[in-house]
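Right, chain A next:
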Amino acid sequence: MSRSPTWLQILSRSSAALLGGYAFSYAATACLARLLPLSPGDAVIVATLPTFIFYTLAILWAFASRDALRAWAPLAVAAPLALVGFWPQALEWLA
Partner candidate 1 sequence: MKNTFTQSMAWLHTWAGLIFGWLLFAIFVTGTLAVFDKELNHWMQAEIPATPVSQAAAAQRAIAYLQAHEPQAGNWGVSLPTERSPGLRVSTGDRRHGGGVQLDPGTGEAIAVRDSVGGNFFFRFHFTLDLPRNWGIFVVGALALVMLAALVTGIVIHKKIFKEFFTFRPNKGQRSWLDFHNASAVLLLPFHLMITYTGLVIFMLIYIPAGVDALFAGDNRAYFQAQGNSRLEQPRGLSKQPAEMVDVAPLLAQAEARLGPIAGFNIRNPNTAGARIEIRPELGNRIALSKGQAMVFDGVSGQLLSDVSEWRAAPLTQRVMVGLHFAQFGGYPMRWLYFVCGVISCVMIASGLVLFCVKRGRKYAAAEVPGHRWYRLAEVCNVGFVAGLLLACVGLLWASRLLPVELAGREAWEVRAFFGLWLLALLHAGIRPPRRAWVEQLGSAALLCIGLVAFGGLEDALRLGVAACALVLGVLLGLVAWRVQYAQPAVRNVKAGRRVEAGA
Partner candidate 2 sequence: MMLLIAGGALFAYAGMLGLCQGLERHYKPVWRRECPAALGRLLRGAGWLALLASLWLCAQAWGWAMGPVAWFAMISLAGLLLVMLLPYWPRLAVGLVAALPLWGLLQWIS
């Protein structure tokens, strides 16, 4: 268990759940939308339908993780996922 005060732990984990969870779900959805072999209109729907499962998992993770820092792991995972989802925009930005 961590040495930081309880209220800070709760605040950190709640933020990780809310914000980290959002980032993770958003990125996972974008990644899925990009990768699914469907027409763009259909891909958007099929990628977004499971998004709340990702979000719920991230929330559970935020409170189950061993310490408050690890709770933010979904935010870290969101970065490469977003890269996959937005790679055309990323390439444009680099060019």
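Basis for inclusion: all candidates are chains of the complex that A comes from, given by their letters.
In this section, a residue touches a chain if its C-beta (ideal position, glycine included) is under 8 Å from a C-beta of that chain, and two chains touch if they have at least 3 such contacts; residues count from 1.
Computed from a prediction, not measured in an experiment: that's the story for all the values here.
Of the numbered candidates 1 or 2, 1 is the chain that chain A touches in this complex. Those residues of chain A whose C-beta lies close enough to touch candidate 1 in the complex are 1, 9, 13, 18, 22, 25-27, 29-30, 33-34, 38-49, 51-52, 55-56, 59-60, 63-64, 85-86, 89.
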